[in-house]
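Once you've had a glance at the structure underneath, I'll fire off some questions.
The complex appears here minus one protein chain, its other protein chains still in place.
A, B, C and D are the chain letters, set down in written order, and residue numbers restart from 1 in every chain.
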């Protein structure tokens, strides 16, 4: 099945996910418009990766359902490509073959170009085991981007990159998204990054969507733009000083027990 | 051998490391004073992890030597603890046993406290495989911090953490370092983080130390302090807009080939 | 031939006082020794001599001689061929007595409706037998008599159990085997005896002893032989009882065992020159067939005192 | 794999479907006379034979004697194989010295060794146990060695960097990392243990199921032969269940 670009709408209806009595996602309702770019932020362990895995069809909802263009998702979402948080390169395939993996009838050129884009063209014929942490991550990114899926799911794609490379990769992701307009979900810890790329930033807290902020900035976005900084600050504040009293309480009591 | 705290000075003398004709580190000279906290920044693949591995004694220098308190390092550096970029938790040990690993005669309490510090006390008896990316990283951090080594080496310990947790962990690292005063080297991509914790920030470029900035700020450091922002900007600018003409040229030519 | 290995166990016991001496006898389930074992008379006799008896079971003659060779047993019985091979290999044993002929029970069998009517018809046929067994000698002699050369048949080397399956399945055209397998096959598998050992082979058992043991314990061997003689007499006069005792041991039906008992005489013959000559002939045949590499002289390993008895 | 599926009762039954079906077909063909009884007895005849042998206590004796030999041989051979695999897996020098020799010994059939075994160990229990031990040694050695060789190098490095050495490094990282492969060797060798018994019990034995089988083969008691085969099969399954239980307990983290 050839993935269709830019016409995949995703609807989450009351989606819950429970791991051994631990409710990770608790009745999530969310609609991602076709071609929209969404960024997800949230505390470590709040369920971001779980949400992405649900969208990719790698996990099943314990409650509720996920609709892709109106049809409930069952099994693997063939229309989606996910970049995993832990990279998952095949150690027994050369870098270029990792990028090429799963490409059907696509020319060699595409994958070399993808490697070029992440600045690793010259490492094409090495084993992934010989790469640095950030290089591995970029190979995984190249692999995700070389496909032209209906839905692109990126789980912290730039976590291991330095500031300079990170900016380059952000531009790359945005550029490719603009060209293909697939529905995209990006998990990130970098709020600036979220504001720079996404149409909408979503905060997950206690298994629910705590905050849902549309970013109304023209593209290409200028980081120096005053409104940009405002957005970043607003979201960052919301994350750092959680508004709900209950949570506040929790954090305070937890902190009391710490040594510092 | 009981690790000695706070009295380990490290000297790198003309250290080079070459992987299959690729010179990764090229004649590094550096002295890390006993009890000093150094942060290393640099582009992805520039050799930061390699440097840390050399300090831990996991690799041997191809040229030059590393002196620990004046004696050349041979084999594993028993006085050092390294937190690897890729975590390396033992999948067959429960979280708490991973933290406890290698501790000699130390009380249970220490490792539970270490887990408490990284906010994962309640996950002590789960398998690491069931944790989220950031949770795994925190367990690895707890494991590194629970030892009281002479040298602490941290390879991007907070890369997978959200802004809030990250701040907490930075405080934790600084706190524990202050208490024990071991010589510390932190690899990070977050310049703010480097400036917030380190006594000195070092930039590696083309296998050499391109920049070596002492941070003269009183602790605890206030991020809102204007000098703090100046430091961050100076370092960030140095990273983003590499001063050397040769590099500039390289980057420009590379970019030409890209699709965006 | 070489006598530098001691009959380890028995010698050890020799030095440590009379009470502890052990006689290790190797036997096969379908031989005369099993009768002696089941009667239990030997143990009683030897107890007074300060000897304990240990019975060691072997599935085949060569395996028994393997044990005799390294001194794991002191005394045993096999068919006519294994001692020849053992002598060729230089094993330290002696013949102490011969059994009675049992050629009636050794036969060339063909299926009842087989086209093979005479020995001459065996030409070009697939014939199964155990390599280096008395059957091997029997078929060589039978072919010789029919004027067929050994090259003109297709030999298949099969142990009795395997041969039986191959025979019933028709994988072989003829099967050469000994009692009680002959009797069992005749009665239960629609087999016909083409020819038995009469005039071809005497097919005797032989009683063998470890060289050193035979020298040291002449008296004990005499007692054992005497007991064998007595148990054989009992067997010869109690066919029904014999069949009934052996049937559960061998798991062969009583009818077959009765048949094989009736056409066989148990007993012991002294090692006369004739018997030694027969045995020498067998040995020479094996040399001719290149089954053993060099000529041997059977007389060399006959227990001297007994050979002239 | 794992516990989830094992709890469904149907999953406990399905594995027996094929053996059961075969049994029924066989009985059917035999009853219809398509398989001559003399050549391949019907399951019921085999069952009959089992009952008869049980009544006299013979079957129990055979089994318990074999079991004794099997277990002792397994313990000896398994330990040696494990230790050798361990040393050769951990130490380069040991590997260089011994691996070739072991690879060479491995191919030698036990049947060919019997004359030498009798020479060295006589015809009593020692020689039988030796053969079982020898048979068990190699799969254990092989899988232990391979398991240790394929432990994640990154984890070993981590252990060393955290001050683990010698035994504690082995116990914390190398052994658990190699465990799944070691257990494969264990499972495999439990099967080999029973297999080699038959060779061992051709050496002047009076009892044991190997003896029972070979004796029956000599006298063409097809029902006993088939009974022996069925017993071997059941023992195989039993060994497998034990091995799987151990696996399930030790490899929980992997499920």
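As a working rule, contacts are C-beta pairs under 8 Å (C-beta built on N, C-alpha and C of every residue); 3 or more make two chains touch, one makes a residue touch a chain.
What you see is a predicted model, and the numbers here were worked out from it, not measured in a lab.
Can you list the shown chains that the omitted chain is in contact with?
A, C, D
Among the options C:23, C:86 or C:257, which residue touches the chain absent from this view?
Checking the options C:23, C:86 or C:257, the one contacting the hidden chain is C:86.
Where the complex has a chain not shown, which of D:42, D:137, D:184 or D:205 is the residue touching it?
D:184
Using the touch definition up top, pick the residue from D:51, D:108 or D:245 that touches the left-out chain.
D:108
Even though one chain is hidden, which residues of chain A still touch it in the full complex?
With respect to the unshown chain, the touching residues of chain A are 56-58, 76, 78, 80-82, 84, 86, 88, 90-93, 101-102, 104, 127, 129, 143, 147.
List the chain C residues touching the unshown chain?
2, 4-5, 62, 65-66, 69-70, 85-86, 88-92, 128, 131-132, 155-159, 161-162, 165-166, 169, 171-172, 291-293
Since one chain isn't shown, list which residues of chain D touch it in the complete complex.
1, 5, 11, 14-19, 39-40, 92, 96-101, 103-116, 119, 138-139, 142-143, 146, 149-150, 180-181, 184, 187-188, 191, 194-199, 202, 210, 213-214, 217, 220, 222, 225-226, 228-229, 232-237, 239-240, 254
As a convention for this text, only the chains that are shown with their structure count from here on.
When you take the mean of every protein CA atom shown, which chain's own CA mean is nearest to it?
Minimum centroid-to-centroid distance belongs to D.
So the centre of each chain is just the mean of its C-alpha atoms; given that, what is the distance between chain A and chain B in Å?
Averaging C-alpha atoms per chain gives centres 26 Å apart.
So how far apart, in whole Å, are chain C and chain D when each is placed at the average of its C-alpha atoms?
Roughly 36 Å separates the two chain centres.
Mind pulling the chain A residues that touch 2 or more other chains?
none
Pull out every residue in chain C that's touching 2 or more other chains.
none
Should the pattern of chain-chain touching be classed as line, ring, star, complete or other?
line
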